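What follows is part of the complex, with its chains left where they were.
Labels for the chains are A and B, by order of writing; each one numbers its residues from 1.
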């Protein structure tokens, strides 16, 4: 239910926690920059891999937070509307969960 | 076998492909910055999630590349040395693979 849905439904599901999500993403961006620094400095492969695993888990945690909020807001609203809106939002959520599980 | 092992064995396993690894990491950093931009702009949750899945897969691909090179260089060298060096490197590689599989 993001902005592409028009002005009447302008807020995405994560609107309340937007600042928290942005802080987490900014920390992950720093982690990735830190990994580049380790590679620049010829740091030991295994130590670089440990940091990549940490960044991957942090990204998945943000995804799970966004998905929670999406279910609690966008999907819940779509169920109240019912019909095609409900089917469409459930299908989208399923696909997003599938991508997360496989990535 | 990174720099922490001393000057005699100064190159990590990814030495030959260092520039390629750095380019991939720089692209991932850009992806994460792009995701922050999407959140700033209140973009639709599902679209944000798709980009997070893409960044996660890109991080895992870099990890697999580093791990390949680690096996082909550091682990192979350790096997030639044998003994504790071999056991230690195999144990480390196993732990790194376990972290990747679970992240």
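Operating definition for what follows: contacts are C-beta pairs under 8 Å (C-beta built on N, C-alpha and C of every residue); 3 or more make two chains touch, one makes a residue touch a chain.
Only a predicted model underlies this, so the values are computations on that prediction, with no experimental measurement involved.
Undergrad: Please report the number of identical subunits in the complete assembly described by this file, where 2 are shown.
TA: Full complex: 4 copies of the single sequence.
As a convention for this text, only the chains that are shown with their structure count from here on.
Undergrad: In whole angstrom, what separates the CA-based centres of chain A and chain B?
TA: The separation of the two C-alpha centroids amounts to 21 Å.
Undergrad: What residues on chain B touch chain A, complex-wise?
TA: It is residues 1-5, 10-15, 18, 21-22, 25-26, 28-29, 32-33, 35-36, 39-50, 52-57, 59-60, 62-63, 66-67, 69-70, 74, 92-93, 95-96, 99-100, 103 of chain B that touch chain A.
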